[in-house]
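Only a single protein chain was left out; the remaining protein chains are all shown in position.
Take a look at chain A:
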Amino acid sequence: MSRIHVTTTINGDETDFLCDAEDTLLDVLRDRLGLTGTKEGCGTGDCGACSVLVDGRLVCSCLMLGAEAEGREVATIEGMARGDQLHPLQQKFIEMAALQCGICTPGILVAAKSLLERNPDPSEEEVRYWLAGNLCRCTGYDKIIRAVMETAADMRRAS
């Protein structure tokens, strides 16, 4: 079986890999590159646990082929902190107990960061609709929504 050679940028680093034509980007990240922070909850684009950014656009990596990453820039949860500096969303999620089991957390953080980059002052309703594609079964979303809103307020104050 011939494999496809793909050259891409992941979290700012040029990366290349071989994948099968049928491999999803999620398969590649997890199984070929060892970036297991991106989670598989459904494999059908319904839960958002595999959320990543591709050229700045929020996508479910289970719905995109690995080969399609050629020449693109992929951002995953592993690239969210800068060295030992957590992103403000990451810090706020810990401080406000916005996670219980933590399996949905990487996808939600990636999605929330994408929201705040587009809209630094989202309403509660905007946060709820932006995150409607990210399932969390533990928290009832309350503390997640509050953490995102509070981070946005902090970031506005800091900028």
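A few points about this structure:
We take it that a contact is a pair of C-beta atoms (placed from the backbone, for glycine too) under 8 Å apart; a residue touches a chain by one contact, two chains touch by 3 or more; residues count from 1.
Rule of thumb we're sticking to: contacts and distances are computed from a predicted model.
Protein name for the hidden chain, per its UniProt entry and selected from "Sarcosine oxidase subunit delta", "5-oxoprolinase subunit B", "CO or xanthine dehydrogenase, Mo-binding subunit" or "phenylalanine--tRNA ligase": "CO or xanthine dehydrogenase, Mo-binding subunit". Those residues of chain A that touch the chain absent from the view are 20, 22, 30, 35-44, 46-47, 49, 76-78, 80-81, 86, 90-91, 93-97, 99-106, 109, 125, 127-129, 131-146.
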